[in-house]
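Note that this complex is displayed minus one protein chain, with the remaining chains in position.
Now for subunit A:
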Amino acid sequence: MQKIKPLDHLILILGAAILIVPVLMAFASSTHSAAEIHMNGLYLAPGSEGVATYHKVLTQRGGFTGEVTGARMLLNSLILGVGFAVGKIVLSMMAAYALVYFRFRLATPIFWAIFTTLLLPLEVRIMPSYQVMSQLHLLNTYTGLIVPLLASATGTFYFRQFFKSVPDELLEAARIDGAGPVRFFIDILVPLSRTMMAAIFIIMFVYGWNQYLWPMLMTTDEGFFTLMRGIKTILQVWVGSQIPDYNEAFALAVLAMLPPLLVVLVFQRMFIKGLTESDK
C-alpha cells in the first residue's frame, strides 16, 4: 500500500467538488420556486417545491400548442439516443466487416473516403441532409430524425481497427468448422466485439441524446420535441413581466442527465468486464 498523501486527496476532493457542485446546485434549485430563484439566485440546499415541480414538468402539457409533456420529451430523447446508438453500431459493424473481411478492389480508398468524413461535423452537411429528408417527406418522423445520422465514420473506424486485430487463424478455423460469412459474423465477431459495442454505445447514446440542432430542423411538430429543446423552450418566455420557470428548466436538466448516467454505469461495467476478460 502506498502512503496516503493529504495533498493528493485535497486535489481529488477539489476536482470532484468542481464537477459535482453545479449538478448539486441544479438539483437543489429545481426544488425551489421560480420566484425564489429569481430573487435569491441559485441554491445549494434543497427546498420544499421539489415533488410539485417534477410532477409538473413530467405531466403538464406545455409548449406553444400545449400538447407536449416532459415525459413525452424524455421518451423522444430516449428514442433518439437508443436509435442512434443501436443503428450506428449495426451499420458501422457491417461496414467494417465488409471493409476488413471481403476482398474488393476499392476497400482501402473507400475506407479512407469514410475516414475523411470524420473531419466533417454534422453542421457542414446539415442543409443537404435536410433537403433530402424534406423531399422524401420524412420531416416530423422518427425515421427522418434518426436515419440520416446513422452512417458513422467513427464507429466504422473503431470496428475496423478491432476486426483487424482479430487473429486470421480465428477466421480460418471458423471456415474449416463450416461457418460461412454470416455465421462467422454472428457467432464469432459479434460476441468478440461486445466490449467495443459497449464503448461505442456509450459514446453514441450520449451523442444522440444531446442532439439539438438536427431535431430542431427536422421537427416542427411538438410531439417530437426532445428534452434539449424543452429546456430551451422554458427559458424562452421572456414576455412582459413573466419570470422564466427556472425551477422547471433545472428539473428537466436533471432529468436529462439521468438516462446517460444510467447508460454509462451499465455499459461501463460491461466494458470493464470485457477488457479484463479478454486475454489480449
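Here, contacts are C-beta pairs under 8 Å (C-beta built on N, C-alpha and C of every residue); 3 or more make two chains touch, one makes a residue touch a chain; residues count from 1.
Keep in mind that, in the parts below, contacts and distances are computed from a predicted model.
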Absent chain [UniProt protein name; select from "Xanthine dehydrogenase subunit D", "Putative DNA metabolism protein", "Acetyl-CoA acetyltransferase" or "Carbohydrate ABC transporter ATP-binding protein, CUT1 family"]: "Carbohydrate ABC transporter ATP-binding protein, CUT1 family"
Touching the absent chain when the full complex is considered, from A:Ala179, A:Ile203, A:Met216 or A:Val264: A:Ala179
Hidden partner chain, touching residue among A:Leu24, A:Ala107, A:Ile188 or A:Leu217: A:Ile188
Residue of A:Leu75, A:Met94, A:Leu170 or A:Leu235 touching the missing chain in the full complex: A:Leu170
Sites on subunit A contacted by the missing partner chain, in the whole complex: 167, 169-170, 172-179, 183, 187-188, 191-192, 277-279
